[in-house]
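Excluded from the complex is one protein chain; the other protein chains are retained at their positions.
And then chain A:
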Amino acid sequence: MLQKIYDWVDERMDITPLWRDIADHEVPEHVNPAHHFSAFVYCFGGLTFFVTVIQVLSGMFLTMYYVPDIENAWESVYYLQKEVAHGQIVRGMHHWGASLVIVMLFLHTLRVFFQGAYKKPRELNWIVGVLLFFVMLGLGFTGYLLPWDNKAYFATQVGLEIAAATPFIGEDLRTLLAGDPSIVGAQTLTRFFAIHVFFLPAALFGLMAAHFIMIRKQGISGPL
């Protein structure tokens, strides 16, 4: 049945080369942990991607209950965690995943660094990777405010002070992030929500696409 549907579509659109291009390529021996166990270090990039997928999915589902409003944000998080079936799990995935994704990203970066895999011709992909790292930190920073509890509030207060310490544009940068020159409040929460859920994920997807296209184009770096 599935084969029939596939053949029907393939006959009209010739999709085989499309997915072959993406999926059908050899994994070199030196990156295969089944050959050399130490090759598990090559898994960290894929694991970062895996956790990112969990973040995106669990985050999308959280927005079904979450409200970015200072009167209701905390209550909505409390409700989705305590009252909604499996709420604790879905929020837990997003909550712990947010830290795990940074850990994976860091291990992946260490592997690339110590293997010198960033060298010519892969310099551009290192740069894209650094941008991805900043976007991830931004997601963590903006997401942290969303539950609107005391920890969230004061962490953001401190984060905004750090932004305000930027030479020359510090104060304006803080206002741009917080939505108000002195208040961390209603406008800060809506801004952080918009940045967390729309702006940074859009940047993330664009950068990930560039990252993966470059890997396919250049291949994985050779054995040491």
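Definition applied: contacts are C-beta pairs under 8 Å (C-beta built on N, C-alpha and C of every residue); 3 or more make two chains touch, one makes a residue touch a chain; residues count from 1.
In the analysis below, contacts and distances are computed from a predicted model.
Asker: I want to check something: the complex is missing a chain, and I'd like its UniProt protein name from "Menaquinol-cytochrome C reductase iron-sulfur subunit", "Ectoine/hydroxyectoine ABC transporter permease subunit EhuD", "DNA ligase-associated DEXH box helicase" or "FAD-binding molybdopterin dehydrogenase".
Answerer: For the chain not displayed, UniProt's protein name is "Menaquinol-cytochrome C reductase iron-sulfur subunit".
Asker: Out of A:D7, A:E29, A:E75 or A:D172, which touches the unshown chain?
Answerer: A:D172
Asker: Which residue, A:G185, A:G206 or A:G222, contacts the hidden chain when the whole complex is considered?
Answerer: That would be A:G185, which touches the missing chain.
Asker: When the complex is taken as a whole, what residues of chain A touch the one chain not shown?
Answerer: Residues 70, 157-158, 161-162, 164-165, 167, 170-172, 175-176, 178-181, 183, 185-187 of chain A touch the chain absent from view.
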